[in-house]
Structure formats: C-alpha cells, structure tokens
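Partial complex: the chains shown occupy the same locations as in the complete assembly.
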Amino acid sequence: MRYVEEFRDPKAARALIARIAEVADAIGATKDEPVRIMEICGGHTHAIFRYGLDKLVHEGIEFIHGPGCPVCVLPMARVDECVEIAERPGVIFTTFGDAMRVPGTKGSLMQAKARGADVRMVYSPLDALELARRNPDREVVFFGLGFETTTPSTALTLLQAAREQIPNFSIFCNHITVPPPLKALLDDPWMMLDGFVGPGHVSMVIGVHAYDFIAADYGKPIVVAGFEPLDLLQSVLMVLEQIRYGRAEVENQYARVVPEHGNPISLKAIDEVYEPRPSFEWRGLGEIDASGLRIRPAFAAWDAEEKFGIGYAAGPRHVAEPEGCACGQVMTGRIKPTACPRFGAGCSPETPLGALMVSSEGACAAYWQYGGARVAAE
Amino acid sequence: MCLGIPGRIVAITDEARQMAMADVSGVRREVSVACVVDGPLDALVGEWVLIHVGFAMSRINEDEAARTLDALRELGEAQEALDAMAEGAKSLEGMS
Amino acid sequence: MKDGLRPARTLRDERVTLAHGGGGRAMRDLVESVFTAAFEPPGMEDQARLTSAALAEPGARLAFTTDSFVVTPVEFPGGDIGKLAVCGTVNDLAVGGARPLWLSAAFIIEEGCEVALLRRIAATMRAEADRAGVRIVTGDTKVVQRGAADRVYVTTSGVGVIPPGREMAAGNVRPGDVALVNGVLGDHGAAILAARGDLALSTDLQSDCASLDRLIEATLAAAPGLRCARDATRGGIASALNEIAEASALSIELDETALPLRPEVKGMCEILGLDPLYLANEGTLVAFVPEDQADAALAAMRALPEGAGAVAIGRAQAGEPGRVTMRTAFGGRRIVDMLVGEQLPRIC
C-alpha cells in the first residue's frame, strides 16, 4: 500500500525511537516527571495503541489523549435527538458506523434500530443522498458528525441536494471545530501540557496556521502529524526537538497531505453552507463558544433541526452525564482512563458508560482494547 | 479522528457530478473529486489522493512524501549501522 | 390423472408462494423437484435411518453440530449460502477430529424467493457434500411471509464419528505450541462486505469458503500431536484464538509480520477502519501443534490447495491465561481482545 506501508517501516521506527530517547534524556524527561504531549486526535490515540507506541517510546514521554474524537465529545442530549428523529415514522436515519453504539438516555442508535427505527450505516454522506433519491416517499436524514475533515463532505453533499432540489434529504448537523476546545484547554490553569501533536487531516482542510495561537499565545510547540506510526514518532521527535531548543512553532510533519493553507475548495464549501453557532455542548467539556457549526438559514430546507423542530432549533437542552463518569477529566488529560473509578467497574466496551468507552477512538476503549492498562509492562 | 486513506484515481465516472473511481489496494469506490479539481477532470486520472468518507480531500504531494521518506530512510540506515555496531560489540563481549 | 393416479411431481412456479409451505402437494412438488432431486436422500420417512461401521467401533464417539446460515447476499463471489452451509458444518465436525458422515438441511424460504435460486443452492450443496464425502440425508422446508426472511436461510446439522483415541480440544494446547493457519485471513468477511453493495466498494475478492475435513486428516497424519483446530468464522481469527486461550488457560502471542493478508483485505480494512483479525473466514482454521511437529504440519497443509498458504502465526505461552496479544511489526505489543459486538465501519 503506497503512502502507507512505507510509513510503517520497523527499521526507521527503531531509529526514531532511539532518537526520541536521546532527546528525552537530554531534556531530562523521566517517568515521574514526563514530557506531556497531547495527541489531540482520536485517530492518533488509536494508532498509538494499535502499534504499541506508548510502550515503545522513552518512559519520560507521556501521551495525553485529547478531545479530538467527534463521537466521544457528542453530548447525550444530541444522541437522544438522533434517536428521536430516527424513531419518527417515515424517517431513514443514516449515520457513520461510529455513532451507532454511543449511549444516550434512550439508549443508542443501535438499540433504537432494534426497537424498530430505520437506522442505516453509510460510508459517505453521498450514499445517504443516494438513498434519498431512491426513496422519494421517505425522509432521509444524515447525521453530520465530525471536525473540519468531515465538514466539507457534508457541505458538498448538501449543496448537491440543493442543486438537485431533493426535498426529502436533510442533515442533522453536529459538526464541530478543533481550535476552540484547544484554546479552552490551554486556558485551564490546571493544565500542564508541554506540546501537541496536531491532527493532520484537519489541517489538510484548514491548513497549519489555525494553530499559530498555540505557539504564539501559549508558547507551546505543535507538530501537525500524519497517522502512520512513523509519522507519529517523527512528530513526537519534532515536538521534543522544539522543547530541547526552546522553540514553540507550528511545524508540518505531514506535508505530503497537508498544504500550508489547507484546501480552498473545502473551506469555501464549509463557509457557504455553515455558520458558527454561538456555543455548542461538548461531552465532558461543557458549552464552548463558537465551537460548533450550524446550517445557514438559506439552506434551512435541508436542515434536520429546522425540519423536525429539534435540537438547537427547539432551544438548547442539557442531559446530565452518567453518574461517576470521568470522561471530561480523561479528555482534558487530567487523569488516565485507568484512574476513572468506573473503568472496568461498570464501564467496559460491553456496557459503556461514557462515549470514551464506546468509540474505538476513545481513550478508554483504546486502553481497554489494546491493553494500555492490561498488558504487563515489558 | 477522520480516517483517511491514500488511493489512486483510476477513472472519471461522472463529469457533471465530479465523481471518479478510486483504487485502494485493489478496492474500488466511487468518490467525489470536487475538493481536488483545479483543471480538467481527466488530469486527475493516475493521481494519488487522500480519501475520507467518499471524498478525495487532498492531493498527495509526491515530492513532500519523498522528502519525508528520505529523511526517515536515512535515519533507518543510521540506525542499522548503530545496530550492527552494537551487535559487533555484543559478539565481542561474547568472545571475551 | 383421469385414471386416478397422482400426477408426476413437477414444479412450474418461478417463485415460491405461501402455498409451497402448506404441507400439501405444492410443498411436495417444491421439495421433490428442488431438494430431494439434488440430495437424493435415502428414503422419504420423517427421519433418515443410518448405519456406519465406524460408529460401531469401540471407543468411537459421535460428533453432532449445527449452524444456521443467514448470509446476505445469498450468492457471492466464491460461493453461495448452500456452499457455506455444507462447508460450515463439515468444518465444525472436522475441527473436532470427527469424520463427517451425514448432514441435515432445513430451509426457511421467503415468499417470493426464486425457485431457480433454490435449485442453484441445492446444486452447490450437493456438489460440496460430494467433495467432502458426506450425504445430505434429511431435511425440511418452511415458507414464511415476504418480509419475514431474507430470501432463504439454511440450517445444517452434521453427524460424524470421532475415531477411537482421537482427542482434539482447545484445552489440550500446551505452552510452546505453534499456531498455524492454512491461508490468508479475512477474505470471506471482506468479500461479503463488498458484495453487499451498500458501501459501494468493489473488489475481486472471493470468499475462502471451503471444506477442511481433508486438510485436517492430512495434518493429523503428518502431525499426530495436533492439539486442536478451530475454523475462524464469525468474529474472525481473533475470536477463535481468544476461545482457545481461555479454554487452555494459556496466553497466545501472534506475530503481526506473519499474518497472511491480501492487499485488498488490507485496503478494505483501511478504508473502513476495520481490523482484519475480526473479519470472518469460512475456509480458514487455526490449529495448534507441538513445536517439533509444526514443520510437518505446515508441509502437509501446503500440499493441499486449501492449505497452500499455510503459515505459523504465533505460539502459546504460559502465564496471563486467556490473553491473546500481538507483537507488532516494530516490537510493540498489544492485546488482541475478543470483539465486543460487531465491527462497524467507522470514519474516525
């Protein structure tokens, strides 16, 4: 697999690991006083565990798993609204598979499906649009979920629906943006991060300068990274080098995919279709200003919130998170999943309490599945 | 977040809708190339793109890829040399 | 007819209607013209009556297994539901060391199902049964309302005989035993995902669906110490290994670099965010053999087409009972847990 397998080369990995260790030692990182690097993106969390990178790198490097999983930060109230829409007669509710198992107070979409709702997994919003074309007597709703990487795809799909004037298609928009929660994290006085590995696929759309404030305003290094293990290791090394030499810059490890200024066509589509919401609720993080997108009034005909009078269109609604769930603290890097009192004691992938245990991107699920907590240290 | 995978455009399937067939290790899927067009669609055939949820989101920059790989390869070779030295040192140890 | 005799059994209908499930002549027409014509069972009583010298041997045991098959689509690259139903049950007998003898076949047919499809399925079942040396000796058909099945479901049960002294079981695995597979992983699951069409992915992948009785006999002949075998069906190789680890109270460590995977399977998994270790197989087993018999077992497997791709993928170890781990390509180690629910395609 071109552009994939080259970046999984064990020889180069060993070299990077050795260099990381060198630099870690040079800057005095130790197990007890580690350098704390947040990989913002759940995809990076997943890769770290899949390849066991956390165990391979110097013990003075601690990965903090950030909030960059759109499924994990989805608040219960939004899941409930998905279920409500899906259970309306005549609706075909389409979603990425990730969202099927996230629990709300009325259960998950998978459970709604079992109760009779017509919930279908799709690979692409374009497939949902095609379903709408083929089922003119049904209302097809697409659960628009994701960060800037995914937003252009739903925007372009909506524009296509508008061009074809497909009346029975709408998007339940839950798109969110990466920079605002990072700002919130950095503003938290309790926070102690030394650097960031940035989500490469977000920057593929928005470019690298969206993170300038991290370096400029907060003095933290950030390296925009690809998703293969060598990408991650190289990015960690680049963060460490910045720390070693007292730099705080935005660097681009993933230049093969990420243009400095992002993708203008994608950005234009986002801007045409969406506008910022005043605020949006993040699971575990609460309401964050201007962190969510909504469909512009011009496209209200394809906005499921307007069509069904649900969600923010019906006034904000808050649902309490399950008792004892420490998702918020895990997501902000305050504790490791294993430190949550419910981890493995009531909360497991079979019976997830929080979204972090549901999504395969979630830190808790990753700890569970790949044994971050359970494989005996080598 | 945001699973993305490199694939190669092998054909244009729908000019009007800017759809093309992409190939990922022998798996084919029709994707939108709306985000990566900057000229005639046909020019995309043979190009590598990064695919996410049925959209080609970015063209892969072969030069940048090569640059990164070269750096990694050098590192790897340096490591090999180091490994060999270590091995040599070890066998010397064994002899002692 | 005018003389009062029954008409010869013919079935002119193109599609099955509820009349074909009514227990009357229409049902008999369907059964005789489609199923007994293909299977040629020994007699038409409510139960097959069977004898086998192997069963009467002192110390021989009877093996008995059942599986329902509900695959969508019913016909797919590399096979159909009938082939699956025969191979699956033959394999569930064979992996226990049994010689498969007889199968039953029960069909739940959705109203509207094409008779021609049923004929094709019956034909592949017969062909696969012949290949595996088993007979389909008894059966049943039911017809359900449209929308109460997905064209046709097949349930096969199998009876076989475990020769005296043969004892293959997951609990027999010992530390140091080597885990072998007979070929590439995940082809079936990936081929079905593509064939289903709703993800609009196309590949040239074929299901690996195959009977493995011959392979197991050959492996046993070459490696009489063969501890156990499991066909890695639903839940994939990961689930089969977890069950073995649990039953044997050992841990199993896989070597990522040794796992045989086709590029298309890797590609599909990358696109959809799936793990090939959890993809279903229908002609792939994992077997554990003592280390000193591993090469002989591999050679025996490789001598057969269904074992041509046989490799060792890991080994059993003492400690951490029930755990399966994988040594990654650059030395990391991760748990390979059982799947929780089913693998869902993901975007992130």
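In this document, chain identifiers A, B and C correspond to the written order of the chains, with residue numbering beginning at 1 in each.
The rule we apply is simple: a residue touches a chain if its C-beta (ideal position, glycine included) is under 8 Å from a C-beta of that chain, and two chains touch if they have at least 3 such contacts.
Not measured: the values here are computed from a predicted model.
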Whole-assembly formula, with each chain kind represented once in the display: A x2, B x2, C x2
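Everything that follows uses one rule, which is that only the chains that are shown with their structure count from here on.
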Winner on C-beta contact pairs when A-B is weighed against B-C: A-B
Whole-Å gap separating subunit A and subunit C, where each centre is the average of the chain's CA atoms: 38
Euclidean distance of C-alpha centroids - subunit A vs subunit B, Å: 22
Geometric centre distance via CA averages, subunit C-subunit B, whole Å: 37
Numbers and ranges of subunit C residues touching at least 2 other chains: 199-201, 263, 266-267, 270-271, 273, 346-348
Shared interface positions of subunit B, touching two or more other chains: 1-3, 5, 24-25, 29, 52-53
Subunit A residues touching subunit C - in the complex, by the definition given at the top: 1, 4, 8, 10, 13-14, 17, 42-43, 49-53, 55-56, 69-71, 96-98, 100-101, 110, 120-124, 127, 145-146, 150, 229, 349-350, 359-361, 368-371, 374-376, 378
Of all residues in subunit B, those that touch subunit A in their complex: 1-6, 8, 17, 24-25, 29, 31-32, 34-37, 48, 50, 52-55, 57-58, 60-62, 64-65, 67-69, 71-73, 75-76, 78-80, 82-83
Contact footprint of subunit C on subunit B as seen in their complex: 1-3, 5, 24-30, 51-53
